[in-house]
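Only a single protein chain was left out; the remaining protein chains are all shown in position.
So, chain A:
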Amino acid sequence: MGMREDELKTMIEAALPGAVVTITDLAGDNDHYSAHIVSESFRGLTRVAQHKAVYAALGGRMGGELHALQLTTVVPS
């Protein structure tokens, strides 16, 4: 179970070019992360659509392998 921190970051950055991705390992167990993502591509999207874009980047792993990902999406100001 779980996923490496760098793997998570790489997948998100690949799907959202130019995004600033900050991953925090919340529990040190490769299973509880928070992801803070700043991306121009979020502009104009609802929060639900922004989070769906990140889930899409993770290619179906969200909800399965990745249960405990706390997600914050931000549009650059």
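Heads up, the rule we're going with is that contacts are C-beta pairs under 8 Å (C-beta built on N, C-alpha and C of every residue); 3 or more make two chains touch, one makes a residue touch a chain; residues count from 1.
One rule holds for everything that comes next: contacts and distances are computed from a predicted model.
Taken from the listed names "Cytochrome c oxidase subunit 1", "Branched-chain amino acid ABC transporter, permease protein", "Glutaredoxin" or "Thiolase domain-containing protein", the protein name that UniProt assigns to the chain not shown is "Glutaredoxin". Contacts to the hidden chain, counted on chain A, fall at residues 47-48, 51-52, 55, 60, 62-64, 67-68, 70-73.
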